[in-house]
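Every protein chain but one is kept in place in this view of the complex.
What follows is chain A.
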Amino acid sequence: MDTIFALATAPGRAAIAIIRLSGPASRDLLKELCGRVLPPPRKAALRRLRAAGGATLDEAVVLWLPGPGSYTGEDSAELHLHGGAAVVAGVGEALATLGARPAEPGEFTRRAVLNGRMDLTAAEGVIDLIEAETAMQARQALALAGGGLTALCAEWAARLTGLLARQEALIEFEDEGLPGSLEAEVARATAALAAEMTDRLLADEGGERVRAGLDVAILGAPNAGKSSLLNALVGREAAIVSARAGTTRDIVEARIVLAGLPAVLADTAGLREAGDEIEAEGVRRALHRGEAADIVLAVLPCGAPPDEATLALIGRRNCLIVASKADLGGPIPPGALAVSARTGDGIAVLRARLEEEAVRLAPASGAALLARPRHRAAVRDALRWLGEAEAAPLPELRADALREALRALGRLTGRVDAEAVLDRVFAEFCIGK
C-alpha cells in the first residue's frame, strides 16, 4: 500500500495550509521531515520541517495520528503549514522525494471506507473506488460535478443505447423484416453523436484550466524589465533583477491568484540572438513557453525601439502588450498598457486586465461540465469507440464498439446493461414470429 499525501485545504492564498499524509510509511516520513523526533500521538507539536538536503521548508504544527484510530484507519499525519504556494510545493516535493505519492481524488475517503472507518452512507459521493474499472468506478463523480453533467451524459447514454439497440436488432432478428434503412441510420446517428461530444469536449477545455491553473508567460527583449514586472505582480522578489541584459537564462516561475484562479507567472530569457549556447537554449525555451501559455505578456520598454522578436508576438491569441519602464517616459506603443515596476504605476490596471482574461479563459466552473480529467477521459474513451464503430467492417464489430462506448460513458452515468438495450429493441421493433 502506497503512502499518500494531499493538500487538505483549498489551494491559493491562505494563512494556513494543511497537508495530510496516510499510509504505512507515514511514521518514517514524519520522522524524516521533523528531524527524527516523532511528536506524541494526537498532540499538536511545533516542528521545523527540513528537506532531505537539510534546507528548512517551514515551521509547522505537526500532528502524528497512528492507525487504526485515524480518519483512514492507517498511520497518518497532518502538517499545518504557513499558507502559500511555495511552502506547500516545497513540502510536497520533499514528501514525494521520500517516496510518498500525491493522492488520487477521494483516495483518503476510499481508504477510510475500505478500512471500515466510514459508513458508506457518509462516504457516498466521495469515494473514488476500488481498482476495478467498471460500474463501481466514478458514478460518484456525478455528485461532485453536479446535475449538469448527469443530465448531459445521461442524454448521450440514452441516445447511444438507442443506437446499440438498433444495431443489436439487426443482429438478433435478421428475418423479422426490419426496416432496410436501419443500418444507414445507425451510421448517421453515430457520426452525429460523435461530433456533438467532440464539440462539448473542446468547449469545456476551460474547465480543465480551472483545475490545472492558468499559464502566463512574460516575453520580451533582454533587459525589457520582465523580471521586475514579475516581481511587481507577485509582490516579492521571485526573480533576480539586474540591469545586465540576459540575467534570466532559464524560466523563473511564481504563483499568483487571478480572480480566485491559480496561475503560474513565468519569467523567461530575453529574446535576442544568443551569445552562447546556454542562452540560446533559454531563448528557445522562452519561445516554447510562449506557444503553450494561456496568456502572453509581450513586454516593450518605453524609450527604446521595439524589437522584432517581441513585435512578432503581438496580434497572436491572448497576447497583452505591456509598455514597461513607463517612469522613464517615451512613446507608448498603441494598445499597450503602461506600467512601471519601480513606481508601481499601472500594475493594478495590468492585474485587472489579467483577471479579466483569466475569467474569460476559465469560465465559472459550473458552466464547464467536463472539467475533471476523468470525465474528459471517459468521454474521450467513448469517442474513440464511436470512431471504431464508424469504421467497423462488420455489424457485430460495430455493435461491440457501440457497447464499449456506452460502457465508457457508463463510468459517469452508471452501467447500462444488456437488459436496458433489449428494452429499447422490443419497444421499438415488432419482434417475434
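As a working rule, a residue touches a chain if its C-beta (ideal position, glycine included) is under 8 Å from a C-beta of that chain, and two chains touch if they have at least 3 such contacts; residues count from 1.
Note that in this section contacts and distances are computed from a predicted model.
Enquirer: Select, from "tRNA uridine 5-carboxymethylaminomethyl modification enzyme MnmG", "Heme ABC exporter ATP-binding protein CcmA", "Branched-chain amino acid ABC transporter permease" or "Sulfur relay protein TusC", the UniProt-recorded name of the complex's unshown chain.
Expert: Of "tRNA uridine 5-carboxymethylaminomethyl modification enzyme MnmG", "Heme ABC exporter ATP-binding protein CcmA", "Branched-chain amino acid ABC transporter permease" or "Sulfur relay protein TusC", the absent chain's UniProt record names it "tRNA uridine 5-carboxymethylaminomethyl modification enzyme MnmG".
Enquirer: Which candidate, A:Asp2, A:Glu59, A:Asp345 or A:Glu396, sits in contact with the chain we can't see?
Expert: From the options A:Asp2, A:Glu59, A:Asp345 or A:Glu396, the contact with the absent chain belongs to A:Glu396.
Enquirer: Looking at the whole complex, which of A:Asp28, A:Glu281, A:Asp307 or A:Glu388 touches the chain that is not displayed?
Expert: Answering carefully, the residue with contact to the hidden chain is A:Glu388.
Enquirer: Given the contact definition stated above, which residue among A:Thr9, A:Asn115, A:Thr198 or A:Asn318 touches the chain not shown here?
Expert: Of the candidates A:Thr9, A:Asn115, A:Thr198 or A:Asn318, A:Asn115 is in touch with the missing chain.
Enquirer: Since one chain isn't shown, list which residues of chain A touch it in the complete complex.
Expert: 67-68, 73, 110, 113-121, 123-124, 127, 129-137, 139-140, 168, 171-177, 388, 393-397, 399-400, 403-404, 407, 414-415, 417-419, 421-422, 425-426, 430-433
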